[in-house]
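Just one protein chain is left out here, and the rest sit where they should.
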Amino acid sequence: MNRNRLVGAAASAITLTLALSACGNAGGAASSPEETGPGEVRVWLVGSDTPQDARDYLKETFEEENPGSTLTIEEQAWDGLVDKYTTALSGSDAPDVVEIGNTQAAAFTSSGYFREITAEEFETLGGDDLLPGFVEAGDWEGKHYALPYYSGSRVVFYSDQVLGDTPVPTTLDEYVETAVDLRTKDLSGVYWPGQDWYNALPFIWENGGFVAEQAEDGTWEAGFSSEGGLKGLEQIQTIMTEGNNAPADTNETDLQVPFCEGQVAFLSAPSWIQWSINAPEEPETPDGVPGCASTYGSDLEAFALPGKDGGAAQVFAGGSNIAVAQKSARPDLAMSALEILLSDEYQTILAENGLFPAKTSLFEGVDQSTSIGAAAAEAAANAKLTPASPKWADVESQMILQTAFSKIASGEDVKAVAEKLDADIEEILNS
Amino acid sequence: MSTTLVDSPAPPRQEIRHRRRPPYLPWLLLSATMILLGVLTGYPVLRLVVMSFQEYERAQLMGQPAAWVGLDNYAEVLTDVEGFWVVLGRSFLLMVFLVVTTLVLGMLVALLMMRVGKALRLLVSVGLLLAWAMPALSATTVWGWVFDTQYGVVNNLLTRITGDDWFGHSWLLNPLSFFLILSFIVVWGAVPFVAFTLYAGLTQIPEEVMEAAQLDGASAFQRFRLIQVPYVRSIITVLVVLSMIWDLKLFTQVFVLQDIGGDRELTNTIGVYIYQTGMAQGHYGLASAVGVIFVAVMLAIAYPYVRRTLREEEL
Partner (left out) sequence: MIKVRRRLADTGFGALAVAVFVFSAFPVYWMVNTSFLPNNKVRGRDLAFFPTPDVFTLNNYRSAMFGEARAPFPPAVLNSIGVTFLTLVIALLVGFVAALALTRFQFKGRRTFIVLILVVQMIPGEAMIISVFRIIDGWQLLNTIIGLTLVYAAGVLPFTIWTLRGFVNGVPKELEEAAMIDGCSRAGAFWRVTFPLLAPGLVATGVFAFLQAWNEFVTALVVMQRPEAMTLPLWLRTFLQATQATNWGAVMAGSVLIAIPAVIFFLIVQGRMTGGLVSGAGKG
């Protein structure tokens, strides 16, 4: 009897100790004393936007400036990024520098996930030269946490081989009409996958609608079912159902594929897709994705989406911010990496590759001699961001917008979809 | 609580051996289990219950203290008709459909295996084994690819067969269609286990019994209903309970299929719902409340089985 109790008690004691040791360490601030000396820095870059040249430059320069230390770039995927950051950045093995979508930054800045960038550090890294909208996206309660990394807007690509004699539209309404006119069974006037909501925003904004606005008392109101919003949605539905052959349930990846098959007249896509389109048909590496450099890529042109009254429309400001993790084991090395990422040299490499750098003074580095570059610059000058709420990342990860636009692409009643969309958005933003 | 009676006169040799068994031995044998489960399951369950009474968001993961909110999380979950209740109902319906389909098909396949010759039986076995061995992730990916909207082979074949243009038909957009595909995947992977187990059980029925019944004029269906089913009844019960539990807890296939396409909000089952509320949205307190409610529901379902097992233990 006694021995039983003893064994039972011993087992329980061991269990308790192990459990407590675990919870003792976890969650506690990683307040290890500031180390010096060589170390390891992990940088998380998302997707394939950052060009290889930039990555090489980052690694080489860092290792030069910090002899003995290593920098590793670990590539992440946009899909499921918020989930991953939520755990990874709160754990003891957190990465040091992370890229985060500008629309997702608020979710993390408001929860203490990123290390604060002091006012002095901010000045050294660029200060007023940094893209204002993006700086705002990365601030919280007046402090800086995530800084702009790069930006890039969507432009409308086309190839004369497909477009033929049709003139390039100069207003938004013309754009819609042309798309409908051009569409045949094998050709999309505008290629618009149902889940692509980024392309929908200009229509909402140009028609006087809004995505979501915060009232004086702090509650958010969504604007898809506002008058302007509905007009925009109706134009969108016209294109999606009458001017487009893309499936209603796919998203905006792989856009170069139908373009390279000659099935698309107008392709509204981020400016860097030009590299995918212009990739050779026979990729050099087993990994490479085939493009169509010799066919439709050869005379690739672009224009900025036209506004309601001509000129460039207000488009969604794509792009990312960059931050140092609060739980980084080596904040000193992380800051060193951050300095390189925001340095003029690095940002110029980004500019040369068609991305818009974080510093406005370097905008001219972007080659504007081609129609694509010029269009990208025009669009970037008119770019707008999504609502600056920490809960916006939840709206995105819940796929609410994607689902709503899939329904619109399937022909459902615009008003009903818009009202539900607004209700869903408001529920999350106000929760 | 001691192992056997303490005193009895001059026990035979083997009983002495029994009594010499150290009384703490069972606990010693169980100690590793207790520690492992205690720490990695017991503690998280405890945290689950605790968090369900707290407001636990992302900030709390980074060290901010969590506020106690009593039953607020539960109130929010239980009054969330459009969210929680719909998801729960959907998960239930799906589970019932999956369990019934799996059991019926599994039984049919088992009977089929008994009926055909050795070569054909081997063929079926190989097929079933392949299906069973495929990892859920691979299986869902491949089935998703088979039903791909633009390039899937199903749409391709349907176009050739029916002459209508099925290219671009999305199988995942419509929730009902989504669940049809999901059921395909789950049942496809679950039937082998059921079929093999039932087959093994059915083959244990002595042939004489079946032959005697046949000579007595019983039809195939009667033989099935009156001999085979009762014989494997306990196996069926186990399979049903296991399937119910597994199908309610379904996660990987739903999650991956949602990645491939479909409307998340309309196709969430409870496992994915908990994940989305917690990991994706950061509302860990709410997710924990849902988790606790879910466990309570599962316990209610499995209660009769638990009771029966316990009663068996006493025999």
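Annotations for the structure displayed:
Every chain is named by a letter (A and B) in the order it is written, and numbering of its residues begins at 1.
One rule holds in what follows: a residue touches a chain if its C-beta (ideal position, glycine included) is under 8 Å from a C-beta of that chain, and two chains touch if they have at least 3 such contacts.
Note that the coordinates shown come from a computational prediction; the quantities given were computed from them, not determined experimentally.
Annotation: of B:29, B:67, B:100 or B:212, B:29 touches the absent chain (contact as defined above). Contact with the omitted chain, checked across A:53, A:75, A:181 or A:413, is made by A:75.
Across the entire complex, the residue among B:67, B:137 or B:226 in touch with the chain not shown is B:137.
In the full complex, chain A touches the omitted chain through residues 4, 8, 19, 21-27, 42, 47-49, 74-75, 77-80, 83-84, 87-88, 91-93, 253-254, 256-257, 276, 285-287, 289-290. Residues of chain B that touch the chain left out of the display are 1, 3, 14, 17, 21, 23, 25-27, 29-30, 32-33, 36-37, 39-41, 43-45, 47-48, 51, 61, 109, 112-113, 115-116, 120-121, 123-139, 141-143, 145-146, 150-151, 153, 156, 167, 188, 192, 196-197, 199-201, 204, 234-235, 238-239, 245, 249, 251-252, 255-256, 259-260, 270-272, 274-275, 278-279, 284, 287-288, 290-292, 294-295, 298-299, 302, 306, 309-310, 313.
Please note the rule applied: only the chains that are shown with their structure count from here on.
Centre-to-centre, using mean CA coordinates, chain A is 38 Å away from chain B.
Note for the complex: chain B touches chain A at residues 1-2, 22-24, 27-28, 30-31, 34-35, 38-39, 42-43, 57-59, 61-64, 149-150, 168, 170, 172-173, 259, 261-266, 276, 279-283. Within the complex formed with chain B, the residues of chain A that make contact are 1, 3-4, 6-8, 10-12, 14-15, 18-19, 22-23, 27-29, 79, 82-83, 86-87, 90, 107-108, 110-113, 194, 245, 247-250, 326-327, 394, 397-400, 403, 406, 410, 424, 428, 431.
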